[in-house]
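Once you've had a glance at the structure underneath, I'll fire off some questions.
For this view, one protein chain was removed and the others were kept in their places.
Per-chain residue numbering starts at 1, and chain names A, B and C are given in the order in which the chains are listed.
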Amino acid sequence: MSTAFLYALVGTGLFALGLYALIVHAHLLRKILALNIMGSGVFMVLVALAKRTGDAPPDAVPHAMVITGIVVAVSATALALTLMLKLNAKSGHAELPDDRRE
Amino acid sequence: MNPNDYLSAALLITGAVFFLAGTLGLLRFPDVYTRLHALTKADNVGLGLMVVGLAVQAESWSVVGKLLLIWWLVLIAGASVAHLIASGALQRGIRMWKP
Amino acid sequence: MDNSKTSWPSILVRASLFALIWSVLSGGATASWWIGIPAVLLAVIVSVALIPPTPLVWSEILRFAPFFLQRSLLGGTDVAWRAFHPRRPIAPDLIEYPLQLQPGLPQVFMVNTVSLLPGTLSAVLEHNVLKVHVLDRQKNVVAELKALEQIVARMFDTSLNIS
Partner (left out) sequence: MTLLTWIFDSLLGLSLLWLAWRALACPNLFKAIVLFVAFGLLMALAWVRLAAPDVALAEAAIGAGLTGALLMAALAKLHPTEAHNDFAVPPEKNVTKVWSWQWLPAITILLVTTGLGYVVLSLPPYATGLSTEVAANLEISGASNPVTAVLLNFRGYDTLLEIVVLLLALLGVWSLNSADLDHKAAPGIVLDTLARLLTPIFILVAAYLLWVGAHAPGGAFQAGAVLGAAGVLLLLAGWRPRTGLMALPLRLVLVIGPAIFVIVAMLTLLIAGQMLEYPPTQAGALILILETAATVSIGVTLAALFLGGDPRKNNRNKNHT
């Protein structure tokens, strides 16, 4: 298996871990971490697949898109954290309600 | 390999040994203060040796300058952060290990 | 602003230092100065705004360098030996060292250097007293701290207030 596919598989694994944690955890900070790790997984698949050029330099377009993505991810994280803090200030907790029926 | 390569290999390996010592100290030493000793001092010397080892191979003076700049930045950041962690730990009442 | 005349040499020193850093970073390419000159000017303005120019004694700084290199090499070797040693020979203690240096940059320089010297880690700086965490209480670190304090005072061209 080549380097590209090895890292692409790691990327799908990271995406899966993040998705699972996003569903299972109730704390919003943990959900934000999970979203960031899912994003890292997607970025890794993109950059790994751009490496399938053999010895030639890799495709620069996915690289540029991932750099854009990293900056968008940090903006989204900052906004999400502010929303979490606002929710905490209003309601006193930073978790989503466990079960509505209770 | 010419003599320069041997010199730089020796310096790089010695530097790596210091990094290993720093990590070993981080794992073996008993409390946060002694661990900081290991990290700051051993890593400083380890990085210094690696910088010299790479500078031996450098093709131009600007590469040497960049390496020295990196060393200086790590040095000042490491020393300041070690102090910040130590004073934070003392203020929070984290006890010192005594034999 | 009574020392505005004396601060110009210090600003010039900073400007040439930043210009040196720029040429090191850019590899000395001539075209790079289109960005380099504005960047150096901005860095000088910001640096003067953040840290007021202070006189430094460069000959003392040059004399400090070999002392520092030798002591930090010793410090690294000392702690590496203790980390590798099967019995892990350490006997830590916290000592209080009353600083005689002027508050501000000289004290901070001292604090940072102490953490890189053999067996000492500056823990808390409060009311001109530096609490130093030592790795081996048998060693006499006070003599070394005194020596360092005098070198730092000479570098920053200040006196130690004997109190």
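Quick note on the criterion: contacts are C-beta pairs under 8 Å (C-beta built on N, C-alpha and C of every residue); 3 or more make two chains touch, one makes a residue touch a chain.
Owing to the predicted nature of the structure, the values given are computational and were not obtained by experimental measurement.
Although it is not drawn, the missing chain touches A, B, C when the whole complex is taken into account.
Subunit B residues in contact with the hidden partner, per the touch definition given at the top, are 73, 76-77, 80, 83-84, 87-89, 92, 94. Not every partner is drawn; the one left out touches subunit C at residues 18, 21-22, 25-26, 32, 35-36, 38-40, 42-44, 46-47, 50-51, 103-105, 107-108, 111-112, 125. Mapped onto subunit A, contacts with the missing chain fall at residues 2-10, 12-21, 23-27, 29-30, 32-34, 36-37, 40, 43-45, 47-54, 56-68, 70-79, 81-86, 88, 94-95, 98.
Assume only the chains that are shown with their structure count from here on.
Rounded to whole angstrom, the centroid-to-centroid distance between subunit A and subunit B, based on C-alpha atoms, equals 32 Å. Spacing of subunit B relative to subunit C, judged by their CA centroids, is 17 angstrom.
Residues of subunit C found to touch two or more other chains are absent. Partner subunit B is touched in their complex by these residues of subunit C: 20-21, 23-28, 69, 72-73, 75-80, 82-84, 88, 90-94, 111-113, 115-116, 118-119, 121-125, 131, 133, 135.
For subunit B in complex with subunit C, the touching residues are 17-18, 21-22, 24-25, 28-31, 33-34, 36-38, 40-42, 44-46, 48, 60-62, 65-66, 69, 75-76, 78-80, 82-83, 86-87, 90-91, 96-99.
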